[in-house]
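All protein chains but one are shown at their positions in the complex.
Chain lettering (A and B) follows the sequence in which the chains are written, and residue indices restart at 1 in each chain.
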Amino acid sequence: MATMNVSAQDEQDKWLADASSLVKQYAFYMKRALDDNNLREALKQGSLMLGELRTIALSPQKYYELYMQVWNELRHLEAFFGEEARHGKSNLELYELVQHAGNILPRLYLLITVGVVYIKSKDGAAKDVLKDLVEMAKGVQQPIHGLFLRTYLSQASKTLLPDTGSEYEGNGGNVNDAVEFVLQNFTEMNKLWVRMQHGGGNRDRERREKERRELRDLVGKNLLVLTQLEGMTLDLYKGTVLPRVLEQVINCKDDIAQPYLLDALIQVFPDEFHVQTLDAFLEACPLLKPTVKIGNVLASLMERLASSARDNPEIVAQFVAVEAFGKLSAGCKSIIASQPSMDAHDRLQMHAALMGFVTAVHRDRLDYVDDVLGACADALNAPGGGDEKDSKENSSDERVDRGGIDGGAEDAGPPMIVSDQKGVRQLHALLTVPLDTYDVVSVLGLSNYPRVMSLLQPANLRQMAMTIVKSVIREPEGAVSDATQAETLFRFISVLIKDREGVAEEVDEEDFEEEQNAVARLVHALQSGDSDTQYRLLVASRKHFGQGGPRRLKHTLPPLAHEAMRLGRSLLARARADSGSGDSGAAAAAAAATGPMGPALKKILQFLHQTISALAAAPVSRHEPAMRLFLEAAQLADASGMEPVAYEFFERAMTIYEDEISDSAAQRSALSCVVGALHSCVGFTAESRESLVHKTTAYSARLLKKPDQVRAVSDCAHLFWGPDGVDGAARDATSTVTCLKKALKIAGGVQQASLGGVGGGGGDALRLFIEVLNKYLYFFERGCPGVDASILQGLLEIINGELAGEEHGVAPDIQAYYGATVRHIKHQKLKGGEIGARYQAISL
Amino acid sequence: MDLTYAAGPTQRTAVVKSDQGSLDTLPLFTDGDTVAGTVHISPAPGKRVDHLGVKIEVLGQIELYFDRGNAYDFVSLVREVMTPGELVSPTSVPFEFKDVQLPHETYQGINVRLRYAVRVTMQRSYGNTVAQEFRFLVRNAGIPPQLDGPGIKMEVGIEDCLHIEFEYAKAKYHLKDVVVGKIFFLLVRIKIKHMEVEIRRRESTGSGPNTYNESETIAKYEVMDGAPVRGESIPVRLFLSPYDLTPTYKNVSDRFSVKYYLNLVLVDEEDRRYFKQQEITLYRHEL
């Protein structure tokens, strides 16, 4: 078959070449005759030349090339016609003379050419000449000949129309005549174009349709001419143009012409016109051929109007005034009713466009959105239509989950399956647009939203759920502000939160991570101004997340815990403000516990306990996050004056440490967190505190690497000497000193080990000494009793000794470290005041 | 011998095609005209011509081609312009035929011709005659018969194939007229390639049982290119002036008639021809 096409193409090229060379030849003789001012001869050669256009062998594309060649040559003839002095005939005489030509096609090309001159000279009234030309052209019924002839007519007459304000207005007619002329030409051209469909047998249908598509703009251009008329007013469009065009569109009963022309109408004429003529347009739609995808045309119109509304907000008032939405909505329904075989894609496209219209034009009408969703759901036979609306509260849950049939609308048939890529994309877009435009939770609450969503196959629900989550996250804070809203939300995204019953879902790892992270971020969007409500929100979320299984818990519980702590802290802040006991310290904590916020705080802490424990217990969880959370919760409990709870949290954290954290780096890191948390606590009883501190120091001393031990133990010193200025902070100088000594001792051990040639260089020990020295300095500056200059002096000497004694030289960074420390001491000496005085005791 | 007409340069003339295809310009007269002029006779230089008288005739005759030699003279007027005598030098003699009846138009047809001439005859001794004919044309503009008469409108067809209604605005046309009409397609089941209007001339010679008809196509004028569908109306506008037409001649001296027809022809893609012929009356409205 391929070879056939190639040779057909070759044949076409050959025919065109032959015809073209003949045209060239005749044109040469014609121009020679023109030079001689020989009218008769020129007409004769001209006719012969135009005769080449009588061919029926060429494809439209090739014919077009020939036509253009001829068109160029005709310009010479036209120029000649215009100069009466050269040929001696008046325009009227010429007009008759050319009609003597025996063959109709050359005759009419010549006639049009004379007609142009006739009109330009103002001898002939534009409207009369044009009317005659468009009428006489009816003699050419061969589609391609006729289309190109009328194209010639259209092009030639474009600047000669008796438009409002044109030089041809007046005697030459007015815009009504111009419109009449163009409409007639259009009508005839459309008839010819449609006729192309029916020549030849079925085999050629593809080729014919391709050829038709190549020529369609010849027909459509007439509409363009109409819209470009100065005098084209809304009244003229409404009263004349639209009815005539629609009439032709309907009567031609052609699958290609109907959608093309309607679409051309929409694109070419201004939106103001469309708004005011919606009724006429919509009434025509059901009258089209049932095989025409009128949904697409209507969608195109709605998209155009929506886009217009976005660009010019002023036009929205017009839309509202003509009740555009109501009409479009009714139009969609009636089209669907009249084309029961319309497929899901087209139904979706229509409703997507209608939704686009609503969101662009009626930004405050959520009820319209619901209407569109309802119409779409009905159109696709989603269950739950009509009389089921009242029971939306309890049944939408099952509907979304099951996506199944529960016998809703009357005789609607089974729901249409939407599972291919394109359809899913359309549905998804339809559901997403309102989320982007309106408040998410309100949209989710619309009665028809779940109906439309239920049309998605389970595999695609995830994507939709993600879109919903992302929309909520994008909203300003407080989008989801009570438990009911949260329940609604969770219902819609349940596919992300838990596995479907009995279905083991295969999800890509990365996608799963992304989903869970999104859900985690979602948690922060649950904000209510009222703490009771906020608590209920947390509880509701916890309930749903709890059903998610261990894979999900490690993602969803941490943010929930943080939100709970956030709530706790806000209650704490209120408690402190109410009690006036200050912002921190034991007294404030006690006040909080006993104050009106106390019970609420307790509830929160219980919630935290339960949540973090669940996280810790989940088999795939890592344990560090749970441990950190316990530590933070402990600090919250401590600040709330709930000592036993705080203790319990520390215990849990330490249990995790003992049982689960075995990597030494992780241990080191974890311990510094414990120290940091414990350091800030103020509410423990002496025994409790001692117990915790003891455990911590024990852990520190038992770290695997000795250098780590040194650091951890020296950090523990802070546990005995709490933060400055905080009432209830620990102040145990003796234990502080003991702790520091212990650290020093271990450092000494490191040094010994290195001397014995066992592990580590001397550098390690030296560095450790300097670190401990800096720790000592910290407490020294704070005036911790027992940490006095003599100890420091002693340490300095040891270090100096080591430095001097290093055989292989000291590493530069240790040098620098020590140097910086010394500089620090010097700097403090110069400080003056208490600190300066204290530092005087040290001599370097 | 030569002849000049009184009107001289203002003499009406007309151009006709000769038998050989070339164009002749001849004097033109109409019924009731006075045919007047001057005869010029010039003997050969130095010669003396004796004659028995010179007469001049206005002749009108009809000649049927299959019966040549048997021309029928329907006009024959004679004058003697010179008495017997002798000619030594070029001599011009005037003549005049007043208000001559020239009832029929000159016609050059398929099987018949009607001609006019001025014949100058010089009678010589021994029965010799020298004669020369000077042809002239006659055209008669008639009063247009029933100017606003009905047109032609007719429906015609072939069952299940083709059904058209054609209409011509008038039944009677003058020679510079335009045939205006339209063809309306009621049923189209054949594949039409194009449609044309022919002007046909039918010449009838003889009369009664001996009538012989012959037609020729004077003009072919394409009015439609391509195939229409049911409901299409195709305009016709055919200018008669470019064509070599004569008025309708009814029974010229009981010898011949010339009638004209419009023949509407539709050609289908297999080159089959469907046609409908309709007589029209042509008349001359001015000279």
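Going forward, a contact is a pair of C-beta atoms (placed from the backbone, for glycine too) under 8 Å apart; a residue touches a chain by one contact, two chains touch by 3 or more.
Here, contacts and distances are computed from a predicted model.
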Protein that the absent chain corresponds to, by UniProt name, given "Vacuolar protein sorting-associated protein 29", "Ras-related Rab-7a", "AP complex subunit beta" or "Ribonuclease": "Vacuolar protein sorting-associated protein 29"
Chain not shown, its touching partners among those shown: A
Touching the absent chain when the full complex is considered, from A:W15, A:W71, A:F512 or A:Y778: A:Y778
Identified contact with the non-displayed chain, of A:G172, A:P558, A:G595 or A:P707: A:P558
Touch criterion as defined above, residue of A:Q25, A:S570 or A:T655 at the omitted chain: A:S570
Selected residue (touches chain absent from view) among A:E52, A:D715 or A:D732: A:D715
Which of A:V175, A:L522 or A:L538 contacts the chain that the document leaves out: A:L522
Where the missing chain touches chain A, by residue: 473, 513-514, 517-518, 520-525, 558-559, 562, 565-566, 569-570, 622, 624-625, 628, 665-666, 668-669, 672-673, 675-676, 679-680, 715, 718, 723, 767, 770-771, 774-775, 777-778, 781, 813, 816-817, 820-821, 823-824, 827
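In the analysis below, only the chains that are shown with their structure count from here on.
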Centroid spacing, where centroids are CA-atom means, of chain A and chain B in whole angstrom: 88
Residues of chain B touching chain A in the complex: 219-229, 232-235, 237, 239, 241-242
Residue numbers on chain A that touch chain B, as the complex places them: 54, 96, 99-100, 102-105, 107, 135-136, 138-143, 145-146, 191, 195
